[in-house]
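Working notes, structure below.
Of the protein chains in this complex, one is absent; all others appear in place.
On to chain A.
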């Protein structure tokens, strides 16, 4: 048999017409004892340099082997001559190896990028948006980036969607940065986004179980125009900007307080009609594109169960109402949830937060997002005012970002778990 093969191989090599410059992997289904004999002979042939990927021949399983390009023509002819059917499993081994290598390099770069992203710093919009892309690329089966519209100055508004599937599952909404100068809120949200992804990947409770039943939507920058403006210079005029950047009826005074523009008792006391004020509510409810984009998104989704918004400063964990001192119908339950969430928060660093309705803990505010959400039936609506209590105020040192994010995360986790259980 061997002599026959060797002779045949020589003959075939001379007459081979096809030229290959790549290695291929062929598959043979051994359909009979005869096949097995042929395969055993092939294996013994060192000249052809075959590299068997499956070992042990039987009629039960297919046999895969890599054929060097120099032998491909001869081997294929040999198989045809012997009426052995084969399929080309990989028709370009090098291409596959190159692709795999490129993927590995790219993955390493992505890992490096997420690892090298500085969570303990205040990052500008471009860096945050690029972080979002990196996060999505590292967790393509969990996270997607949803564009819900554009800002007044035509910047994209993105929400990160954390989902393990399903069709419009019950969802949780978290936003930060509706007020531009509250930098620790955006910074905490960035850390939290990464944390949700990592907890899911490393199977750390309760995130995987929450995500098996619910989706999480996280909007890191709810007021991109304002955020960019607050980075323009270190002058207080920029850094301490609160509102959006729309043109108003007063050319000297741009911007609307986006947290007074919601369709919830809009134009009541606790907001201003003067465009030059920091709490200017805008000309009408939802007149501001940023608010409209979020409201429309949440309304058309229709299945949000919780709405949480991050602000700074004052260290408060609050629930509706903002527009009135009357207790919301679910006040006892919301107060309970907030109190428990607060205990979780406190456990990280003993940071003292106070719990209560927005009206009673801060002041009356009309057109606030939390009231809007609650009145739309999103029962578990909460507003956070993060660190500190006035020592640094809006200018919280960056070395407190991660600690702030961690304690906030403990409270958020408690609330999400609570909502999920119901």
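Methods note: a residue touches a chain if its C-beta (ideal position, glycine included) is under 8 Å from a C-beta of that chain, and two chains touch if they have at least 3 such contacts; residues count from 1.
Methods note: contacts and distances are computed from a predicted model.
Asks: Determine which name in "F-actin-capping protein subunit alpha", "AP-3 complex subunit beta", "Multifunctional methyltransferase subunit TRM112-like protein" or "Cystatin LXN-type domain-containing protein" the UniProt entry assigns to the undisplayed chain of the complex.
Replies: The chain we cannot see is, by its UniProt record, "Cystatin LXN-type domain-containing protein".
Asks: Among A:149, A:206, A:283 or A:393, which one touches the chain that has been omitted from the display?
Replies: Selected residue, touching the omitted chain: A:393.
Asks: Please pick, from A:35, A:65, A:122 or A:304, the residue that touches the omitted chain in the full complex.
Replies: A:122
Asks: Have a look at A:354, A:376 or A:406 and name the one touching the chain we're not showing.
Replies: Missing-chain contact among the listed residues: A:354.
Asks: Which residue among A:64, A:153, A:263 or A:278 touches the omitted chain?
Replies: Per the contact definition at the top, the residue touching the missing chain is A:278.
Asks: Go through chain A and note every residue touching the omitted chain.
Replies: For chain A, the residues touching the absent chain are 121-122, 231, 234, 236, 239-240, 242, 252-253, 257, 276-279, 314, 352, 354-356, 360-363, 389-398, 400.
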